[in-house]
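Shown here: the complex without one of its protein chains, the others still in place.
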Amino acid sequence: MAEKNTFNKCTDYKRIKSFFRDDMKLLFGGFGGVGTPPGLIDCLIDSGAKNVHLIGNDAGFPWIGIGKFIVLERAATLIASHIGSNPVAGDLMNKGKLKIEFSPQGILVERIRSGGTGLDGFLTEIGLGTELAYDKPVIELKNKRYLYESPIKADVGIVYARKADEFGNLVFDKTARNNNPYVAMASKVTIVEAEEIVPVGNLDPEEIIVPGIYVDHIVTSTGINWKWIWETLEK
Amino acid sequence: MAEKNTFNKCTDYKRIKSFFRDDMKLLFGGFGGVGTPPGLIDCLIDSGAKNVHLIGNDAGFPWIGIGKFIVLERAATLIASHIGSNPVAGDLMNKGKLKIEFSPQGILVERIRSGGTGLDGFLTEIGLGTELAYDKPVIELKNKRYLYESPIKADVGIVYARKADEFGNLVFDKTARNNNPYVAMASKVTIVEAEEIVPVGNLDPEEIIVPGIYVDHIVTSTGINWKWIWETLEK
Amino acid sequence: MGDIRKIIARRAAAEIREGMIVNLGIGIPSLVPEFIPSSVSVYFQAENGILGMGPEPLENKDGNLSNAAGYPVSILPGGSYFDSAVSFGMIRSGYIDLSILGALEVSGKGDLANWIVPGKKVPGVGGAMELAYGAKNLIALMPHCDKNGRPKIVRKCSLPITTYHCVNKIITERAVFCIINNEELQLEEIMPGYNLADIKNYTEAGFTISQELIINKEA
Partner (left out) sequence: MGDIRKIIARRAAAEIREGMIVNLGIGIPSLVPEFIPSSVSVYFQAENGILGMGPEPLENKDGNLSNAAGYPVSILPGGSYFDSAVSFGMIRSGYIDLSILGALEVSGKGDLANWIVPGKKVPGVGGAMELAYGAKNLIALMPHCDKNGRPKIVRKCSLPITTYHCVNKIITERAVFCIINNEELQLEEIMPGYNLADIKNYTEAGFTISQELIINKEA
């Protein structure tokens, strides 16, 4: 069994704070807040970072996931597939305080994957001729037209995992996996909040979803600190 | 527990033979024969199919994997990353009996993934200006030049798995996974040879690598029926 | 309105057949499962990364096991979890047999508008474009008219388009239409309580009438 923190990746929230900088490009894992790291969101809020460029599936809810940061008006831009669950994001957009680029959901995760796997973007017919084509290049090949979707990378990525070993090998929990693996791949500095950190050798090599090569820093989660939408409605 | 063969996917080699046709495009899983389905290779040989268009990582060895089929001179073309381990393939190429298109290894699996995930190809700098650029389109964007790599799909795909349940959910074994998941995704008819077939519900939803949605037919493996190169040298 | 939504959802459920792989959008489509007979077994897929989604559990709801709208679900035997790139790979490449989406407007040629009402509702497109692009069969559900009584089946969508030429069938509380070859809107069925005039007067797009038109009597 390896010694504790052999790879020097295990750290604490206080030290993580310094990675969140003004003007950074931040990729966040999660889908409607599910799979978004709650402790790292609070840490991002505490860091005071502003003018942040966010990229992720959606805007969360005003009290869930990345939504908690968005409502503070410290995000400059957001690339996401929808903001339907966070009306504050819509208000900020309409007031010109948050610039939003909408992307089809699967195209967005594929753009992140393209950045994370060292490819230079891809072609698709999806979105062609619609408002979501924005000013993306149109490529014609064999008399068919395609949109060019460029790769996305980020300065910092925040990821939520079920388990991490000290090398950063990751295992996820059910639908909290979603886009987290690609956030880990496409971020220059990848920070993981894991429900549990285990010694190297404790994970089955077959069950590892994200190899530790992609992970730079790991903190232990103190658990979900928001009420899910369905908990709110029930109570 | 589901009844035996609820999804009507479990079958035998005899019935599989009819899926192998002259002139078909065939994707095969495996990397140097590791992860290539031995029973399905024999079945392909028995089928008599000829003028087959093969796509896979390499040409195997003359007595291992797809190599066993290639030496019979019934493949018309091969897209692969190398044929170094199968001198017969090189001979056939030099004699004009087998047309080979070489592709960088990771670019090839990515082209298969592109076909299997409904994208229209991707851009990369890799191979630009080399012989492997062939007549692939060159796309210029923001004063940089890229090769366009087109998606690959096939009529039939053959896959080797550690376990399959009756819906076709797949689990792989160590490095025998390699490109098998993408062969399953990119083939119109996906045929799986599994070391073991288990009832639906026996696989942990987290351990499933290929969801059954991609799998059409499943047969039980009778095991590796060739000597690996390192076994040959030893004995 | 509650009733209308359930009427539409019940009729949509009748389109679902044994063994299908089905994706349901948010809104009216999310009501569909309660009208599927328990004898019909299907696998529901959700964009966030699950195939074989079962109903919301009564207890021990798990925040990490949810559908694409963030609500708790369960998983059936044979179900699997995967990342959302794999999920959309399935969706784009035609492995979903049936996709049922809510709509704001549909044109007579099957153009779908369901992602934005400029200046008002700004939900964003979500997975709708890819679901519309990839589904073998796409059914759009919506009330026949908007709040002001104006038709939602139109000659040309006034709202921004999600995907052109993608809808195969439209189900409203008044009627079921199919769209043949992205060209011909055809009335297949008149729903209980309505007659042909109710449909003609409130459908902007021109349509033909199926030779096998079904006229449902009052339920």
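Read from first to last, the chains carry the letters A, B and C; within each, the first residue is number 1.
Heads up, the rule we're going with is that contacts are C-beta pairs under 8 Å (C-beta built on N, C-alpha and C of every residue); 3 or more make two chains touch, one makes a residue touch a chain.
Since the structure is predicted, the reported quantities are computational estimates derived from the model, not experimental observations.
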Inset, instruction - Write out, one label after another, the shown chains that touch the chain missing from the document. - result: A, B
Legend entry - From B:Ile83, B:Leu119 or B:Ile139, residue that would touch the chain that is not displayed: B:Ile83
Inset, instruction - Consider the whole complex, including the chain that is not shown, and state which of B:Glu110, B:Glu166 or B:Glu193 touches that chain. - result: B:Glu110
Legend entry - Omitted-chain contact residue, chosen from A:Thr11, A:Thr117, A:Ser150 or A:Thr220: A:Thr117
Inset, instruction - Determine which one of A:Leu72, A:Ala133 or A:Ile213 touches the chain that has been left out. - result: A:Ile213
Legend entry - chain A, residues in touch with the chain not shown (by the definition above): 1-2, 7, 113, 115-119, 165-167, 169, 185, 200-201, 203, 205-206, 208, 211-214
Inset, instruction - For the chain that got dropped from the picture, name the residues of chain B it touches. - result: 31-35, 57-58, 61, 80-85, 90, 93-94, 100, 102-107, 109-110, 113, 125-127, 129-132, 172-182, 209, 224, 228-230
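As a working rule, only the chains that are shown with their structure count from here on.
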Inset, instruction - Average the CA atoms of each chain to get its centre, and name the chain whose centre is farthest from that of chain C. - result: B
Inset, instruction - Please work out the Cα centroid separation of chain A and chain B, and write it as a whole number of Å. - result: 33
Inset, instruction - Can you check how far apart chain A and chain C are, centre to centre, with Cα atoms defining each centre and the answer in Å? - result: 29
Legend entry - Residues within chain C bordering two or more other chains: 75, 81-82, 85, 88-89, 91-92, 133
Inset, instruction - Two or more other chains in contact with one residue: find those residues in chain A. - result: 110, 125, 172, 174
